[in-house]
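The complex appears here without one of its protein chains, the remainder shown in place.
To keep things simple, chains are lettered A and B as they appear, and every chain counts its residues starting from 1.
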Amino acid sequence: MRRGLFSLNLSRKTWSGIGGAVPPILYITLLFLLPVLIFLGGAFDDTPRHLVRSVSDPLYQRVLIDTLMLGLYVTGICFILGYPLAYALSVMPPRWALVGFAFLLLPFWTSLLVRTYAWMVLLGRNGVINNLLMGLGLIDTPVSFLNNMSGVLIGMVHVLLPYMVFPLFDVMKRVDGSLLSAAEGLGAPGWKIFLRVYLPLTLPGILAGSVLVFVLSIGFYITPALLGGGRVATMALMIERQVREFLDWDFAAALSLVLLICTLLVSIGLGRLLRGKEIHG
Amino acid sequence: MIMFDRITGPAAARLLLATAATLLASFPAALSPARAQEPAKPAQIVINDSGGDMQATMRKIFYKAFEDRYGIRVVTTSPPDLGKLRAMVASGNVDWTVTELTGQEAIDAEKAGLLEKLDLNIIDLSPYPEHLRQRQFIFPKSVYSTVMAYRTDKFPGENHPKSWADFFDVKKFPGMRSLQNTPLENLEFALLADGVAPDKLYPLDVDRAFKKLDTIKKHVAVWWTTGAQSVQALVDGEAVMGTAWNGRVWALMKQGAPLAIEWNGGAIKEAAYAIPKGAANSYWGQKFLALAAEPKPQGEYANTIGYPGLNLESIKFTAADVAPFMPTYPDNLKKQFWTDLVWWSENGNAIKERWARWILEN
Partner (left out) sequence: MNHVQRAEGLTLTSIQKSFGAYRALADVNLDVGEGQLVTLLGPSGSGKTTLLNIIAGFQYADAGIVSLAGADISHVAPAKRDIGMVFQNYALFPHMSVAENVAFPLEMRTIARAEIKTRVHEALTLVALENHADRLPRQLSGGQQQRVALARAFVFQPKLMLLDEPLGALDRKLREQIQLEIRRLQQRLGLTTVFVTHDQEEALILSDQIAVMNHGKIQQLGSPVDIYARPANRFVAEFIGESSLFDATPLAGNTARIGEGLTVVHGGGAQAWNALMVRPERVRPAADADGLANVFEGRVGEVVYLGESIRLRVDVSKDISFLARWQTHELPGVPAPGETMRIGFRSEDVQLLGEGS
C-alpha cells in the first residue's frame, strides 16, 4: 500500500469509528455550519466596510457594550440568586427538590410573550407588586420596576435562572460530603469551609452556569424591548432590525460576527476568571 | 454552534433556515407545472397574518368564508416578516400563499420585487376609492390609524388633550406619555405639534421633528414595541396618554377601560395583503383576495375589530353604533392624515438609525 504524505497510521477500528461519525458531521456541516458561514461571509462583502461600520459607529459600539453589560448583570444576579437556591435544592429531600424544580421550570412552559406580559401586569405602576407595597404602607408612590433596566433584569433573570441552577445543582449533588466533614473536623469554621472547600469545589458549576446564562442573555431581544420600555437596546434587536426591516443582511452579518467574537471573548475571560486553577471534577 | 444561534435569537434562526433552504431546495419552484386555466384545487393554502385577535377575527369572517366557498382549507401562520419573505422568495421555497405586510414593509417588498402581481380580472377593485383601483402588487385590505389615546379618569369631560400640541404640552396635561419605538409617525406627530399643517408634512423636516421630540422625551414612560404593550401601558397607568392603533383602544373601551380616542391628527394608513412572488397556488391566493375585496365581510370585520375595509360599499354592512369608532367615519377621517409610506420607504432607514441613536441618548 502506498503511504503518502497524508497517510495516517490508524487502526481499522479507528477508521470505522470515524466512518460512523461522517454522516452526522456532514449533516451538521451542511444544515448548520455552512448556512452560518455563508451568512457570516456576507459581512466581508468586497470591502470590509460593514465590519468597519459595525465597530466604529458609536450607536453599535454603545449597544454592544450595553448588551455585554446586560449579560454580565444578568449573570451576576442569577449567580447570587441561583447559588443558594441550588444549594437548598441539593440538600432537600428529593421529593421536595422536585417541587422546587417544577417552580423553577414553570417559565419554560409558558410562551415568552405571555411570560413577559405577566411581568408587566405584576410590575406595573398599578401592578400587583406596587399595590401590595402601597397597601402595606411600605411606599407612598409606585416604584418604577417597569420600562427601565430593572424590569429587563427581572424578566431575564426569571427565564435564565434555571440555566444557572441546573449546572450548580449537578455539581453540588456530587460534592463529597466527607470533604466538608473533614474540613470541619480539621478545625474550619462554617464560613471557611464554604470559602476554602465548598466554593472551590462548586466552581465548575459556577463556571458552566455563568457562561450558559451569559451567552443566552446576549441573544435576548423581545424581553428587553418590552420590559425596558424601549430604553434597553440589545445587539440582537439591532441585528433583527437589519434583517427584518432594512433587509441589509450583510451588515446584519457583520454585527453578528462582532457580537459572536465579543461573546466568545467574554465567555473565555469569564472562564479564566473563575477557573483559577485546574479542578478535579 | 448553539451559542451563535442564541446570540442573534430568532432572527438568526430564521436566517439559518432560509439559507439552508436555499441550499437544499431550489427545485420545487422550477418544477411546478405551468398554470392551467383553472388550476386544480389544493388541499390548503397558507395565509400569514398578524396573529392574535386579528387572526381570530380574520378566521371567523374571511378564512371561513373562503373555506366554505372553495373547500380549500386555510392554514395560518404569523407574524408578517419582511426578512422571512425575502428569504422565502430568494430560496424559491415560498410557504405563504398570501401574507399580510404592515405599513412601510409592503412598499419595501414591492420595491424589492418580492410580490406577485395582483390579477385585477379576479380581484374586483372597482368599488374602491379612485386611487386604489389600479393597484399592481399591494392589496389594500383595510385601514388602521395610529391615534392618540388617553385615560378618561385623568382627563374627564372636555378637559382632555385634543391635538398633538396638547400631547406635547406636559404643563397643561401632566403625566407620562407612551409612544411607539419608531420614528414612523412620531416625527409627523411632533411636526403637527410644532405647528406644521397636515397637508405640508411631507417631505418631513426631520431635524425639526427630532428637536420637538427632545422636549417630550423625558416624559415618555414607555417606548412601546407591540400593539398589546401600547394599550397595556395606558391600562396599567404607566402613562396617562399615548399612541396606539385604533382597534386596540376600541377593544378595551368596549370592555369598559377608562380610555378614549382623540382622532385629531391620527395617522391613517393601509393594512396590506399580498401574494409572495413564486407562491404555490397563487391563483387561489388571488381568489382569496377577491373574497377579501367584497363589501359584506369587510363590514362584518370592521364591526368586530374596528378596522374597516376600503371597499366603499362596505359601510352598508357596518353597524351604525360602531361606525363612529372607525378611522374612515367621515368625522374622524377629516381629522386625520394619511401616512406617506412611500416617502418612508425611501427615507426611512437612515431616520430609523438616527432614532435608535436618539432613544439611547440621555
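Assume a contact is a pair of C-beta atoms (placed from the backbone, for glycine too) under 8 Å apart; a residue touches a chain by one contact, two chains touch by 3 or more.
Owing to the predicted nature of the structure, the values given are computational and were not obtained by experimental measurement.
A.B. asks: Quick check: which displayed chains does the absent chain contact?
C.D. replies: Looking at the entire complex, the absent chain's contacts are A.
A.B. asks: Decide which residue listed in A:61, A:110 or A:181 touches the omitted chain of the complex.
C.D. replies: Only one of A:61, A:110 or A:181 touches the chain omitted from view, namely A:181.
A.B. asks: Using the document's definition of touch, tell me which of A:49, A:192 or A:272 contacts the absent chain.
C.D. replies: A:192
A.B. asks: What residue numbers in chain A mark contact with the hidden partner chain?
C.D. replies: On the side of chain A, residues 176, 178-179, 181-189, 192, 196-197, 200-201, 203, 277-280 touch the unshown chain.
The rule we apply is simple: only the chains that are shown with their structure count from here on.
A.B. asks: Using the average of all C-alpha atoms in each chain as its centre, how far is it in Å between chain A and chain B?
C.D. replies: Computed from C-alpha means, the inter-chain centre distance equals 34 Å.
A.B. asks: If you look only at chain A, which of its residues touch chain B in the complex?
C.D. replies: It comes out as residues 28, 30-36, 38-39, 58-59, 62-63, 66, 113, 117, 120-121, 124-127, 144, 146-147, 215-216, 218-222, 225-226, 229-231, 233, 235-236, 238-241, 243-249, 252, 256, 259-260, 263-264, 267.
A.B. asks: Would you mind writing out the residues of chain B in touch with chain A in their complex?
C.D. replies: 1, 3-12, 14-16, 19-20, 23-24, 81-84, 86, 105, 108, 112, 181, 221-226, 228-229, 232-233, 236-238, 349, 352-353, 356-357, 359-360
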